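All protein chains of the complex are present and in place, except for one that has been dropped.
Up next is chain A:
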């Protein structure tokens, strides 16, 4: 049988050209994203209208009808229809610096400036990772020295008076600096072939994950001293900080372990075949890849650690939120708590979003560089 097939294919050659006009540009976007069907069009209009109305109310309350300046204990605020932002102008020193002595608050201002500046410089990633980390270590030490005083003619200030944004930064920085290395060690330990090491790491991780942060902080700050010999006095701030570090490490360890598991076995074998020892393989081959994989999840934990600093106010240490709460106790201004908390909300939002953006940029960088080679 030699009949010709009924199927066919026609050879043709045409130069590449752009897609038709209605498949690109604004019109295509409108059609595919906003008005795909009549129902979608109705929703677009309804939700759009709702959004505009809400936005109008927000702008009217927070800008048009707002009072920005109110001397005489906020007299102008009492008749205002909108927000009373004067409360921030009145209380910003307490919000930013807590109970820190008024005349020494420039030290706190300097600390905030240092953190913001080095954060911005780090985010550009023009400097090497080593330089950036060394810079952070220096910023951290300077923060402690400035807060503590007692050197270079600075008046000493007890840790019970530390507060506001500098304290928040300090707690957060310490949590990450201590917690991340500990998390990596716990994750590696949990995969160890030595049963004692593995058991110890599993017990730590599972134990800490099983209790609330609040309980851990209470234990570290208030109950632990009862069991320690009286001559061994560790500052409450340090005890609570250790609690924070362990809490962060227990969660981050599981994240890091997920990354370690995602690195193919062959990577370790290839490194072994080159004669590299265990810690070199970890440092040069396994961890760089594992950490790159878990950047999104890790930044989740890092941002959470920043927000967890608010728990310190329960121990009588005034972080930004605690300081704001204290500032709003003033009977003249107690009515404007909404504005005060909105301000702090905005502060947290800016800082956390900046970290989130930084995390995504690292992620994009990794993706661009490393396309997985089986």
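Basically, contacts are C-beta pairs under 8 Å (C-beta built on N, C-alpha and C of every residue); 3 or more make two chains touch, one makes a residue touch a chain; residues count from 1.
Convention: contacts and distances are computed from a predicted model.
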Which name from "ADP-glucose pyrophosphorylase", "NADH-quinone oxidoreductase subunit F", "General L-amino acid transport system ATP-binding protein" or "Malonate decarboxylase gamma subunit" does UniProt give the chain that's left off?
"General L-amino acid transport system ATP-binding protein"
Specify the residue from the set A:109, A:135, A:288 or A:337 that touches the hidden chain.
A:288
Listed residues A:24, A:125 or A:272, member touching the removed chain:
A:272
Absent-chain interface as seen on chain A, which is shown:
264, 266-267, 269-277, 280, 284-285, 288-289, 292, 369-374
